[in-house]
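Note that one protein chain is taken out, while the other chains of the complex remain in position.
Let's turn to subunit A:
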Amino acid sequence: MSAPLSSVEAIRLVAKREFVTQVRSRSFVIGLIVTIVLFGVVGAISAFIAGQQSTSTLGVTPGASALAPALEATARTQDLTLEIRDVAEAAGRSALAADELDGLLVADPGGRYTLLGRDAVDERLAAVVGTAVRQTELTEALRAAGTDPDALEARSTVAEETLEPVDPDRGQRLALAIVGTVLLFISLSGYGQLVATGVVEEKQSRVVELLLATIKPWELLAGKIIGLGAVGLLNLVVLGGIAAIAGISFGLLTLPGAALGMFAMVLVWYLLGFFLFASLYAAIGSTVSRQEELNSVVAPMIFLLLIPFILTVNLLPGDPRNPLATVLSYIPFFSQTVMPARYALGTAELWEVGIAALLALVAIVVVVRLAGRVYRNSVLRTGARVSLREALGRAA
């Protein structure tokens, strides 16, 4: 015999079904594997590119070999690992043609230098060689004029100091911020889309009428969002965990504390962002009747997620205290992407995160109510697309 069913129980049952169905589905497992492989490929490619750039080999003809100490000193200041090889010009040219050298420095009898490249001159090499030659010539000229080059150097140097200690881990923090931002973007857009698809599936298969004869629209909507949100959370935990373990074991990540903090921050902002976006996705999904119609109506949602993502990856790495980013990090629909990145970069205090989270919660309350109304008014109507005015109107 059936007993009264509480809302909590109804939501739990719906959420459990969504979770189990999704986690068991082939697309979830494949999606997870593809994302992991993608992460690995991107990592491998960047490691490869970094390895490529680390050493440059420069051939130096006998006439220019006196420059070697100056070249080495300059390369050090410019973070370039330079290997100098003394070669005759002819041998050097053939080595350059065979890609054994990255550049060949030739001095003609008149004392003029030429840097040869194969089909292009390596820019970093050109910078090092140019500086070294200029420096050497300048020193000689100064000596000839009777000025002590070292004294001039000391007088003309500007010392650099900062009020606060320089963060030696800036690079890692930046990497954490970028990885976190990308993970958030992928999760919010992916699982938001899944909510819309699920709503349309129920509408298209008409099972929604059977469900709504038993439970209330808001219970069904809440269960769906919570269930799929939990799948997204699981996905994030798995991916974030793998990324952290890989980072630590390859020695790329030496800040487990900061990484953990950022991880927690990503999870919190995922949840805040997910409720906000998923309810919008659900509302939009409920206004159409078939999957084919869905793509065109959810397109604006992608922009809504893409704009804060693009702003974050463009504004913050060069300028972690960018005023526009600081303002946006408090505004719902932007905060879920901008604030965790600011936090990872160390430019947002916890209380700032707290205020932004509170504002996001207020937005969630408003959006969930509106989305619930649209959903309730649209989900049983099939056929033509439900207009926004009808969807927001009073109960049908």
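Following the convention adopted for this analysis, contacts are C-beta pairs under 8 Å (C-beta built on N, C-alpha and C of every residue); 3 or more make two chains touch, one makes a residue touch a chain; residues count from 1.
Just so it is clear, contacts and distances are computed from a predicted model.
*Asks:* Looking only at the UniProt record of the hidden chain, which name from "ABC-2 type transport system ATP-binding protein", "Cytochrome P450", "Formate dehydrogenase beta subunit" or "Ion-translocating oxidoreductase complex subunit C" is the right one?
*Replies:* Going by UniProt, the chain not displayed is called "ABC-2 type transport system ATP-binding protein".
*Asks:* Of the listed residues A:A64, A:A132, A:I215 or A:L316, which contacts the missing chain in the full complex?
*Replies:* Only one listed residue reaches the unshown chain, and that is A:I215.
*Asks:* Which listed residue, A:R17, A:R170, A:R290 or A:R369, touches the chain dropped from view?
*Replies:* Looking across A:R17, A:R170, A:R290 or A:R369, the contact with the absent chain belongs to A:R17.
*Asks:* For subunit A, which residues touch the unseen chain?
*Replies:* 1-5, 10, 13-14, 17, 21, 201-202, 205-216, 380, 382, 395-396
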